[in-house]
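Below are the structure tokens for one structure; questions will follow.
Removed: one protein chain of the complex. Kept in place: all other protein chains.
Note that the chains are named A, B and C in the order they appear, and that numbering of residues resets to 1 at the start of each chain.
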Amino acid sequence: MDLQYTTEQKLLRESAGKFLAASYDYTSFQKISGGEPGWSAAIWSEFARFGWLGLPFAEEQGGIGGGPVEVAILMEAFGKSLVLEPYLSSVILGGGLVEALGSQQQRESLLPPLIEGKLLLAFAYQDTSSPVKAQRNGSNYVVSGTKNTVLGAPGAHQILVSAALGDGATAVFVLPRSTPGLTIRPYPMVHGARAADIDFGAVVVPEAALLGGNQNAADAIDRVIDSAIAALCADAVGAMTAMVARTVEYTKTRVQFGQPVAKFQALQHRMVEMKVREEEARASCLFATLSLAGPAAQRARAVSGAKAKIGRCARAVHQAAIQLHGAIGTTDELSLGAYAKRLLAYEMLFGTTRDHLRRYAAIISDPGIAAAGLLYDQARS
Amino acid sequence: MDLQYTTEQKLLRESAGKFLAASYDYTSFQKISGGEPGWSAAIWSEFARFGWLGLPFAEEQGGIGGGPVEVAILMEAFGKSLVLEPYLSSVILGGGLVEALGSQQQRESLLPPLIEGKLLLAFAYQDTSSPVKAQRNGSNYVVSGTKNTVLGAPGAHQILVSAALGDGATAVFVLPRSTPGLTIRPYPMVHGARAADIDFGAVVVPEAALLGGNQNAADAIDRVIDSAIAALCADAVGAMTAMVARTVEYTKTRVQFGQPVAKFQALQHRMVEMKVREEEARASCLFATLSLAGPAAQRARAVSGAKAKIGRCARAVHQAAIQLHGAIGTTDELSLGAYAKRLLAYEMLFGTTRDHLRRYAAIISDPGIAAAGLLYDQARS
Amino acid sequence: MDLHLDPEDLAFRDAVRRFLDENLLPATRRATALTTGFINDPEVAVVFHRALHRKGWSVPHWPEKYGGTGWTQVQRYLFEAECARAGAPIYNGAGSNMIGPVLMRFGTDEQKKKYLPRIVSGEDCWAQGYSEPGSGSDLASLRTRAVRDGEHYVINGQKIWTTHAHKSNRLFALVRTSTEGKKQEGITFLMMDTGLPGITVRPIIGNGGDHEFNEVFFDDVRAPVAGRVSEENMGWEVAKYLLEFERGGNPVAGRVRAQFARLATLIGKKCPGDADIVARLGELGTDLDAMEMIELTAVSALQTGGNPGPVSSLLKLRWSQLRQQLAELAMDAVGVEALRWIAARPLYDTLQLPADEEQMLSVMPRYLNYRAYTILGGTSEIQTGILARSLLGL
Partner (left out) sequence: MDLHLDPEDLAFRDAVRRFLDENLLPATRRATALTTGFINDPEVAVVFHRALHRKGWSVPHWPEKYGGTGWTQVQRYLFEAECARAGAPIYNGAGSNMIGPVLMRFGTDEQKKKYLPRIVSGEDCWAQGYSEPGSGSDLASLRTRAVRDGEHYVINGQKIWTTHAHKSNRLFALVRTSTEGKKQEGITFLMMDTGLPGITVRPIIGNGGDHEFNEVFFDDVRAPVAGRVSEENMGWEVAKYLLEFERGGNPVAGRVRAQFARLATLIGKKCPGDADIVARLGELGTDLDAMEMIELTAVSALQTGGNPGPVSSLLKLRWSQLRQQLAELAMDAVGVEALRWIAARPLYDTLQLPADEEQMLSVMPRYLNYRAYTILGGTSEIQTGILARSLLGL
């Protein structure tokens, strides 16, 4: 067991924080979120230049070979600076699936341009009342159905989509956005990021579009989504950290009745609650991050537990931060509201806080698992 | 609509409060709760002398003709003074059922001695995994099964018991405690009151033991239990009121760091929360009390709503009161712990807070009922 | 004691229901239901206000001589509840609940004659200029200066949180006319037209995307002395009287009840079998019942000439929390779909969807805007401090 950040990890945090503090203030955020694409190509190419787009990928793929901890460091910085660029959807989900499932040829054709910032991916996984299915038809597949809440789809060049095959297995296809019959209906979300509903109106795709051949992709999808959730947890921790720090700062400067309102004990106690929740959320996120490499049961427990716990903390923190800012906190004059919205999006995406609490509770109700601490035997993973 | 107490009602509150303050302090409570019967015959005969044992009964039964409001006033005073005497079990439940269901002869034989303080009743209604059934056998009934949580049973002279008849109907029988085959297993409860599990081991009872002949008693039982719940709500409001008042008083006198701890803003805010909960609980109790006379749907909504709401408030208040008293609040040196235990008993008896929340939520989910306020059309009741 | 409605009350309630059936237009109901801010747009609400005015019901709580109805407290309560239940908007509370009562108490005959009828009819729309950037909870520290110059005050400074200043033709404000003595002693209460030269209104957009609040800048604004209410430097007394009205004022149980019923409907459609959501609805229902009972008890006390005691802060505190919690539960009931964001306002102009879908899109903005309920009009912390003194003697 080792829970100390390495020097390289500390440097990554520092450099990400510095760049974003300089290049991604609230005014830039407002400009980017109000603009049409909802993200900035200039910023994205900076991300590429820093190597961040290749961070989680193996060096032989042209990546940096970073692990979940490095991703979490970056995501926390993104959350802290309200970054809207489609890192989670394109790199973690899209790139993660390609690396996990893709053939060597697919990896070679998709990952380098992704890492260079020239290719954007999105992963359509959330089924609707019309779930996506794929039916073999000669050397082609016919993909039909509708996915919703597809993060980053409006700007993506290629769409990855999970589809049920006839035999109970799941496959992932990769389709150019220009595929005839594909309808992308984009919409903005409350926190400024973009998503889309996608109709696959009996789209015909070649066998080559099947990611990694005919294996059942369900486990890989689960793993990639769990890694995306852990990354999103880090983003939320970043946003919470910013909200707590700003609230403490604000109450130190806001004077009423002749003194800074931070002097009022009731407010101090409320801010301590916020800070404690931030610390708990950070710990919970770290548990999820470090459990991504663990046994599947540990991963599910840690990831769903973190999603639920951080969701609860995030709700309390954003409400308290707004209340302690007074009226100004309820407006778009400060960045505070943007953080609140980001945390609300966190709570709802990839399964709500309640969904994950149920998943976690079902796991932890087993007294054997309930008794198990966080440390695990690597041999079992 | 009229929500003002009458002069008589105010007098009842005042005289009950005065008597109990003088005769039922914490030392008496400790003596009574620690003693064998768990209640005081001397106090009970005072209750009889004041007419309290006849309060809810019609004047032609020898009662006072009081309504739910009068009962609530008395019960609130009982809660405030930790009264252990079996008023709820004997008068409200036992007497209430006799008045509602009994034949004239049964009423005449049971109510006057009850009102005079010479007869104690208990009502066994809570079925177990072995529910109580009654089977006709000639001019007798054979009653079998087990009831638990029978309040006041250890001291009762006659036990009323609800039993399923073969035809889906429910009947109530009244049995002397000496009935052969009846086993009463008494136990003390956390708050000092006594209850029992009762085994009806194929007890043979004459037809005359059937309360009020062969009618289905289910509605009457529901109504009497709802009235008992409303009365218990008032008791809880009394206990909460005492806890809040004592906490405020204590913090005004307890000095730490050179000032009364009541000066600390964080504590003030916590006490305001307690007080607000007390006020909400009182209002909720009043709603239930005044709805006992209303249509059945209104009664169920108000009674279950009050049980759930007051349960939630009671939990928060007893926890806060103990915390604000510091270590001394966690001991039996003060009456505080006795109030906390009384409120815990309140929460669990006659269906827990969660049981009643579910009942209430099912009713209120109907948008028509959700939209209805508290005032109702008397013609519909 | 009882909760019965007597036959006269029932007849009254039925009359109100008939009136609403006939006079509250579907478009107005829809616009009200799709309002995501705190208060209704005047242009929507005034349509209904005019219908009320025709009926003589536009200011029921006012004395009859100024246009009130002479209803009993119970009738007023029923009227509010029925309007809310039917989805009626409220028009310009700053006029009928703030400056109107203030003028009745402190205004000159001339002022009453000039302003009150235009509130009754809905011709005037008022805005309130109280808070300043540095003076929120600590209102008396306000610094907007007014200097007497003949028959005018020359005003310089800034107000903030001025609701619907951009939609109002009149404004009342607290201004500092003296810096001597205690800070409460140099304040004057002034009425003026929003169109005066030197007044600039800057919008403040809420987190929920609505434009309700504004900053108002005063740059050598010359406001006639005739608009002064009470004496110079006596404005704090006027302000306190007004705040009492703002906090106590009209019964609001009906409005919260209507919000609750809409939520029950939403849950019934979106997630009827979700035990957790239904249990939370139940909890809020029990809160609402309790608060309505507290409000009814105050109404009953007023009805019989009694004093409801220090409940106004308790009502403000809990009603505002409850409205937030209802909005929060609606968001949770809708779930991930609540993230879909429509930026344009008002929604009733922007949207053209089935009613259910439109409602879902209003859920998130409402949640966000409603966070301000526990801040505006006296924060929960301020109310709690008041209650510590008034209820607990601390």
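The criterion applied here is as follows: a contact is a pair of C-beta atoms (placed from the backbone, for glycine too) under 8 Å apart; a residue touches a chain by one contact, two chains touch by 3 or more.
Here the structure is a predicted model, which is why all the values come from computation and not from measurement.
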| item | value |
| --- | --- |
| Chains still shown that are in contact with the chain withheld from the display | A, B, C |
| Contact residue for the chain not shown (choose from B:Ala48, B:Ala266 or B:Ile369) | B:Ala266 |
| Options B:Ser40, B:Gln106 or B:Thr149, residue touching the unrepresented chain | B:Thr149 |
| Candidate in contact with the missing chain, chosen from B:Ala21, B:Ala169 or B:Val255 | B:Val255 |
| Interface residues of chain C (partner: the chain not displayed) | 275-276, 279 |
| Hidden partner chain, residues of chain B it touches | 149, 187-191, 195, 255-258, 264, 266-267, 319, 322-323, 326-327, 329-333, 337, 340-341, 344-345, 348-349, 352, 354 |
| Those residues of chain A which, in the complete complex, touch the missing chain | 1-6, 9, 69, 248, 252, 262, 265, 268-269, 271-273, 275-276, 279-281, 283-284, 286-287, 290-291, 293-294, 302, 305-306, 308-309, 312, 357-358, 360-362, 364-367, 370-371, 373-378 |
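The rule we apply is simple: only the chains that are shown with their structure count from here on.
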| item | value |
| --- | --- |
| Whole-Å separation of chain centres (CA-atom averages), chain A against chain B | 53 |
| Distance from chain C to chain A - Cα centre to Cα centre, in angstrom | 40 |
| Multi-chain contact residues (two or more partners), chain B | 265, 268-269 |
| Multi-partner residues of chain C (each touching 2 or more other chains) | 381, 384 |
